[in-house]
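Here's the structure we're looking at; comments come further down.
Every protein chain of the complex appears in place save one, which is left out.
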Amino acid sequence: MKKKTLYLLLSAALVFTAGCGKNKQSITLAGSTAFQPFAEKLAEQYMTANPGASITVQGGGSAVGIQSALSGAAQIGMADLVNLPPEARELSATIVARDGIAVVINPANKVNDLTIDQLRDIFNGKIKNWKAVGGVDKDITVVSREAGSGTRTSFEEIVTGIDLSGNALIQDSNGTIRETVANDAGAIGYLSHGLLNEKIKAVLLDGQECTTEKIMAQKYKLVRPIFLLTKAQPGAEVQSLIDYILSAEGQQTIQQNGLIPAK
Amino acid sequence: MKLNPKHTQKAAVAVLGSATLLTLTALVFIIVFVLQKGLPVLSWGFLTGAPQDMGRAGGIFPAIAGSAALTVLSVLLAAPLGVGTAVYLTEYTRESRLTAVIRFGADCLAGIPSIIFGLFGFILFVTILKMGWSLLAGGLTLALMILPTIIRTTEEAIKAVPLSYREVSYSLGATRWQTVYKVILPNALPGILTGVMLGVGRALGETAAVIFTAGSSLRMPSSIFDSVRTMAVHFYLLAREGISAENAYGTAAALIIAVLSVNLLAYWMMNRMIAKRT
Partner (left out) sequence: MPVTSEKIMQRLLTAVAFSALSALLLIAVFIISQGLPFIFRYGLREFLFSSQWNPQAGKFGIFPMVVSTLWVTLGAMAIGAPLGVAGAVFLTEFVPRSVMSVIKPAIELLAGIPSVVYGFIGVMVLAPLIRDHLGGPGLSLLAGSIILGIMILPTIISISIDSIMAVPRSYREGSLALGATVWQTVRMVTLPAARSGIAASIILAMGRAIGETMAVIMVTGNSVKIPGSALEPVRTLTANIALEMGYATGMHRQALFATGVVLFVVIMILNFSASYVMRQRKARR
């Protein structure tokens, strides 16, 4: 008997607190998990400057971002795809940041730079051993992202001519690629340049380092855009948030945390 | 030549013992791995503070609150539903093709990948029913995920209660519900609790389904329509987007300690309930 009344009380409590629900001008951003942490930080700063605003950031991936923007579940969709799919045509897209893609290998690997052609042949499976590019006699383990990933699509579109080897391993996030390459002396992969750390080593591409300066100077070629998608006529609060992200302060936050400013 | 049964027993104990040892070693290794990386990060500030700087600094309190709220909600929904269904299937219906089909259906649903539950929840609860990313959507989805486990374990626990108990109860003039409530359920309680504990474990550790339904907002929830982030999701995002490995493991360590406490608490409560009845 006592258990039942406990249940009833708890459910009642939950129902009553539900009264608060969705309130005032709350903006929801949803989509790209790569941009999500940055969006959270920007939202934090925006809310400190504008106490009336209430912003929530969700993940789910770029496709969820597009769908949510279309269905209205979110006011802003975040997508890190190089080319937006046809469904997104009716949405208005703004580039708010760019992301450099670093090609990484294990720190124990003595190779320091590769040409784009060598990169292409490695990922196609034509070059199978590190000694062909100046390293030791060891099989190359290619690690790539899943089909449809923004990082991968950008990588393949910029390097061109990649028909990923059937032997390539596929991991589904930046962090896992980093761990995989860090734990395998013969591995090669690519990830967002903001995630470089001492566990992996970035190679020079055609002699260019993967740094913010080189990317902004357009010397380092592997870059991809981050889009914010809204319905054609976003509300005033939404536009205000987007303007903030594009402002000097917003762009500085973006740069400080590892992405590249939009311009 | 017949083998001396005492010898076969010794051999059996050796084999079983080594199997158990192997299992326990693997399990201990995992716990030690996480705690070793995560305990150094745990501090009062970490547990009660809010995340800052994308999770690289600050604490994980909203995630702890999120995990607690979501788990409680999903168990509150799934346990009565699951136990009730199991009681209905065992005590209120005759064993027939229909019950076999229902049982088969529950078993199959236990195998559906969590991402499908997540998508289902996203489409039905978040979008169509307009709950948005919320505790409610997440709780409903997680409840559906742990429902098969609770139904099946409760069913097995009820079937294990000896027939004689029921016979005695009925012969004393009790109705079916009285028998279930006063005789069968109390005796089946340890088994039911196992099912609920396994469900709690699943709910606490789930990521894909939670992200699609309860979202991953870092703010403290104030109602069941608010989005929450659970500790498991926090680990998932910190580790996979490469934001902070230490904080990720700190979160995992906090999660392990939480699960352990919940388990121990549940068993302690159950032992007290059993002691009171005997």
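By letter and in written order, the chains are A and B; residue numbering begins at 1 in each of them.
We adopt the following convention: contacts are C-beta pairs under 8 Å (C-beta built on N, C-alpha and C of every residue); 3 or more make two chains touch, one makes a residue touch a chain.
The model shown is predicted, which means the values in this text are computed figures rather than measured ones.
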Visible contact partners (per top-of-document touch definition) of the missing chain: A, B
Among B:153, B:227 or B:244, the residue in touch with the chain that has been omitted: B:153
Absent-chain contact - pick from A:113, A:184 or A:209: A:184
Identified contact with the non-displayed chain, of A:62, A:118, A:192 or A:253: A:62
Residue touching the undisplayed chain, where the options are A:94, A:149, A:192 or A:230: A:149
Touch residues of subunit A, complete complex, unshown partner: 33, 60-64, 66, 81, 85-87, 141, 146-150, 166-172, 176, 179-180, 183-184
Touching residues (missing chain, whole complex) on subunit B: 5-6, 8-9, 12-13, 15-17, 19-20, 22-24, 26-27, 30-31, 33-34, 80-82, 84-85, 87-89, 92, 102, 104-117, 119-120, 123-124, 144, 147-149, 151-153, 155-157, 159-160, 162, 175-178, 190-191, 194-195, 197-198, 200-202, 204-208, 232, 235-236, 239-240, 252, 255-256, 258-260, 263-264, 267
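Everything that follows uses one rule, which is that only the chains that are shown with their structure count from here on.
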Rounded Å distance, subunit A centre to subunit B centre (Cα mean): 32
Complex contacts: residues of subunit A adjacent to subunit B: 7, 10-11, 14, 17-22, 28, 30, 33-34, 36-38, 40-41, 44, 56-60, 64, 71, 73, 173-176, 178, 191-192, 195, 197, 257
In the complex with subunit A, residue positions of subunit B that touch it: 52-55, 73, 76, 80, 122, 126-127, 132-133, 136, 211-212, 215-219, 222-225, 227, 237, 239-243
